[in-house]
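Only one protein chain is missing; all other protein chains are in place.
Note that the chains are named A and B in the order they appear, and that numbering of residues resets to 1 at the start of each chain.
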Amino acid sequence: MIEIEGIGRRFNTRDGGSFEALKDVSFSVNDKEFFSIIGPSGCGKTTLLKMVAGLVKPTAGRIDIDGRTVIGPGDDRAMVFQQFVLLPWADILTNVGFGLELRGMSRKESRDAARPHLEQVGLTRFAEHYPHELSGGMQQRVGLARALAVGPDILLMDEPFGALDAQTRQLMQEDLMRLWEVEQKTVIFVTHSMDEAAYLSDRVLVMDTHPGRVREILDVPLPRPREEGVRRSPVFNELTSHMWRELRGMMGDPTAPAPE
Amino acid sequence: MGRHRGRTHEASNSGVWEPVVTHQGEPSIASGEPYTAEAERTMTANRWIPWAFRIGSVGVVLLIWELYGRAQETTLFFVPVSSVIAALWEQVQTAEFWDAFRQTFIPFVWGWTLSLAVGIVAGLLIGRFSTFDALTKPYVTFLNALPVSTLVPIAVILFGIGYASRILVVFLFGVVEVTLNTAAGVRYVNKDLVEMGESFNASETRLFRKVILPASLPGIMAGVRIGTGRAVVGMVVVEILLVAVGMGRLILRYRGRFQSADLFAVVLALIIFGILLQVLARQVERRVSKWKYEMEQIA
Partner (left out) sequence: MRGMSAKNRSRLLSIVGLVAGLAIWELIGRLELSPAFPPVTAVLAAIGEVWTSPRFLDAFRESMISIAIALPPSIVFGIGIGLLLGRYRPVEWALDPLVNTFLSLPLVALIPVLFLIFGLGRGSILATIVIYTFFIVVVNTAAGVRTTDPLIVEMATSFGAGERQVLRRVVLPSALPLMFAGVRIATGRAIRAVIIAEQVIGLIGLGGLVQRLGGAFAVEQLYAVILFIGFFGLVSMEAVSTVERRALPWVAAPEDIEPAFQGA
């Protein structure tokens, strides 16, 4: 279980002042839960994710995972990046095993250990190919396989489908759901897309901006496993409409209805 | 008769819009292939035209050189290219030429290797650690702006006119570019890659070895290529300023005796050597940085 308590983050600005990116953010994520974070640009959701990853330190508050406070990256968490961030000089199989290599395995061992995960994402054929030979969707699957290969309890996904076109994106969402049903990991998923958040998650955190803070946490009462048709259900529409109303208000749209 | 756009919501019974196709498109032509003989001919013609121009212009220059050389009344100053080639051909068959070359080449190799070794290490430190960068910045900036040939007299005062001062000069010529390019290669490693490595909890050494170093390799190899070019320049500077031995001695002799063809020949030999080394360095660089070039083709 992940407990985020009173998280705040200040940045120093060039002119000597400071800027509060996150203020008093508190929530918790349950084991094996698919938890999305959505919010307008600049609300600090990526910063928050990086804090859970241990890449950024909070200036206030703390994050506990199963009772232990996060002080840096760890074996229990793995990240998937929006820009994929694969090693351009290494082939796909090496890329999938790279997380293991960084933790001390030899190249050969990590490549061997990576094979099943490459198969999990359906790219066994491309083991010896290079990243630039693959499409965006395939590259992101490699990124996902790499994260799964280190056997984390928690997957941290930073707008992983943001760099993909709409059609690929939808396919990837469905693939992710299928994979998640099997792997049963805790996932914290940052996104811009309300449809995506509603389709994938058990709960959605809607963030406010300037400074970034919790606006509300929504339950997603949709049946699992999530089928494609669920996108057209009335519950889905209600949920996304609600999210849109909230977000729109935050983005300063003059035609938005006043916040309740 | 208007276009049939499909039944509207009111008109249908089922309340569902059904697609009605109003226009059937043509099957797409296979892309990328010339589908007429005409197109094919134009494409092959376009490929050899630039080459014809290139060969032509080099030929024109050589021709002008030859004619102008022959038009000279005396061979004291300018000679036709054929004489130069002939002179070079004769010289490479003498032991004296290769002796001179060896005496030039040995200090070059030492100075060059040293400049690569020191330059790469310094560049790695400067690129990775901003403290080191700041501490050495005044020296690197100054050395980069200074014509290194001005340091030759200092080298002579320090080590005399033997191999040591020559090695030092070649070293000084090469080391700055190697350092600067290596530092840039390290500094401009994609930050995302570093962050990804950190997210997997990699130790500093592992991060450096497995992410930063491979990612900086193209920059380092560029530095090697440019530094090699500079080292060759240093080698030639040594030959024309410290003339006791080597090719420089030959140059001085032929210039003194106005044996122009022989002088041009030695210069040509040095130039060929420089170009060969550059070509080699570029090939190595291309091999090592293959992934970067391929990436940039896609982008």
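Convention: a contact is a pair of C-beta atoms (placed from the backbone, for glycine too) under 8 Å apart; a residue touches a chain by one contact, two chains touch by 3 or more.
Values in this document were obtained by computation on a predicted structure and should not be read as measured data.
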Neighbouring shown chains of the undisplayed chain, as defined at the top: B
Out of B:Met196, B:Val211 or B:Ile251, only one touches the absent chain, namely B:Ile251
Full-complex contact with the absent chain, from B:Val81, B:Ala100, B:Leu114 or B:Val152: B:Val152
Residues of chain B in contact with the chain not shown: 49-50, 53-54, 56-58, 61, 77-78, 130-131, 133-139, 141-142, 145-147, 149-154, 156-158, 226, 229-230, 232-233, 235-237, 240-241, 251, 255, 258, 260, 263-264, 267, 270-271, 274-275, 278
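Just so we're on the same page, only the chains that are shown with their structure count from here on.
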When the C-alpha atoms of chain A and chain B are each averaged to a single point, how far apart are the two points in Å? 43
Show me the residue ranges of chain A that touch chain B in the complex, using the header's touch definition. 53-55, 72-75, 78-79, 81, 83, 85, 87-90, 98-99, 101-104, 130, 132, 150
Chain A contact footprint on chain B (complex, rising order): 190, 192-193, 195-202, 206-207, 210-211, 214-215, 217, 291-292, 294-295, 298
